[in-house]
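Mind having a look at this structure? Questions to follow.
Note that one protein chain is taken out, while the other chains of the complex remain in position.
And then chain A:
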Amino acid sequence: MAFYVVQFLTGLASAASLFLVASGLSIIFGVTRIVNFAHGAFYMLGAYAAFTLTERLGGALGFWGGVVVAALIVAAIGVLVEMLLLRRIYHAPELFQLLATFGLTLMVEDLVVLIWGPDDLVGRRAPGFRGAIDFFGQNIPSYDLFLIVMGPLVLGILWLLFQRTRWGVLVRAATQDRDMVAALGVNQKWLFTSVFALGVFLAALGGALQIPRDAVNHAMDLRVIVEVFVVVVIGGLGSITGAFVAAVLVSELNAFGILIFPKISIILVFLVMAVVLIVRPWGLFGKPEAPARRTPGLTVNPWRPLTANERFAAIAALVIAAALPLFAGNYALTVGSEIAIFVIFAVSLHFLMSVGGLASFGHAAYFGLGAYGVALLAKMAGLPMIACLLLGPLLGLLGAAVFGFFAVQLSGVYFAMLTLAFAQIVWSIAFQWVSVTGGDNGILGVWPEKWAASPSHFYWLSLGIAALAVVILRIMVFSPFGFALRATRDSPLRSEAIGINGKRVQWTAFVIAGTVAGLAGALFAYLKGSVFPDNMGISLSVDALVMVLLGGVETVSGAVIGAVVYKALNIWLVSQTELSKLVLGAFVVLIVVAFPKGIVGTLEAFMHRRRKSSSSTSSLVTSRIETAE
């Protein structure tokens, strides 16, 4: 019995930090409507900064002062981020806000390694809370008791702040209607900045308070952000009480889940989240939000199928690509295969996020499932390659069917958070279930059969499948199903009013996208001869997002161009620098701020303007279409 009580208290102690980070995320979202993906990065920075400060400053005052000062320093960094980056993108579509803050996370991960090194750092114990308290033969660290008190204390302080101060009243008002607050003479800019500062302060404090419990390392940002997303999805985004209750719930589920499923404790949390999503999609303490009117996009050029000339150009490009083995060496062909595989992956995500309007931040999960599907079939069942290539992606399909069912219940930022959380769950299963997946060591020796083994043959195989995938998805875009999907994207209410089952359509699109991603993963397993958990990791999901973004998120063919350009650059970049995440993150932020239309989007806008000036009739037609939008 005592053991369970102690386990319960441990859970409560873990909830404290989780609550701090989640409440910060919720407060920021409430006012700015931005889900700050970089919140985990601020948590991590808080921990690192506190580590350094508490090491440098001695004594009890040094420790507690160090913790608070660390959080304040990180909050100041947050203010800079808000003023320099977020202010530029408050009116940008959601996806761009998510991506920009995500890019920031990537940058921080490399910067942290650059400053503090790659090794785990073990911080000081908290003065006054070094020992443990005996509870019927079980030890409870006294620091845990401190954290247990800390959680409700912060909740109370936040409550007072929001209920009893003018600033709090303004923040609550802005959470509901920020334009009206401005129309009453309140300077929104500073309100936003101060809210962001408070949110970041809470995250950093959460990180700083963890140092006596846990080692500080450069992966803690993603671990915490995934848990925080689960917390806010359960508790309801925007509710501080919800954040507290859900943080306790999730921490307790983790604490006891470890006893029930020692290897895959995250399953329990996932099950609870699934139930909450079905019963209350907006979270336990959240409020159902009216379906947001779609943010006007960047471009208003209507999509159209390729003209005869463009079709000819596309076939010519394919023929030239197919001729590559005639003059290129083996290395170039392997790179070519990889690019072709990533074209498949990128178009699958494009189908989901550009055509379906569902920006998945965990699309790599289905890529990885396809890869693991092939590896397991080939190694365990010993199936021939063709059978593996056909059946392997079915694992991606299965994953997409299960996760997609829950994910499409939500939209916008919730969808993004949920897909990311699902992908992390799949990743941790691959990582922890060593007996089946090999864990970190992966599954090795997945080689293609003789007929496909030579680089040129494998290249042709990949290129052929890529061309097929692009054509099929493109046909779907302009099919009745594609129209229904785009109608649901543009106006869920109106499309429902004409009899489209929006959720069913989106779920189908999710499954299609997941299957095609699985196909890419299947080929990738044969290309590399092995699969690892990283094949479903977050950075791969981000790669896919960047490919679509770089090509042009609002175009039909952007993903293909984006994948070719990005993958080629990426392969070159990795060979040039150690700091690929820093460069990649900066690149993402740069695209969002300076180049949001992408390559194809910019080209289209250019052609559009030329056409406009050459013929006035067509411009009249376009302007009518634009007005109708």
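A few comments on the model shown:
We adopt the following convention: a contact is a pair of C-beta atoms (placed from the backbone, for glycine too) under 8 Å apart; a residue touches a chain by one contact, two chains touch by 3 or more; residues count from 1.
The working rule: contacts and distances are computed from a predicted model.
One chain of the complex is hidden; its UniProt record names it "ABC transporter ATP-binding protein", one of "YVTN family beta-propeller repeat protein", "Two component transcriptional regulator, LuxR family", "Long-chain acyl-CoA synthetase" or "ABC transporter ATP-binding protein".
Among A:Arg88, A:Arg172, A:Arg223 or A:His457, only A:Arg172 touches the chain that is left out of the view.
One of A:Pro118, A:Gly137, A:Gly185 or A:Gly445 touches the chain omitted from the figure, and that residue is A:Gly185. Interface residues of chain A facing the missing partner chain: 166, 169-170, 172-173, 175-177, 179-188, 296, 623, 626-627, 629.
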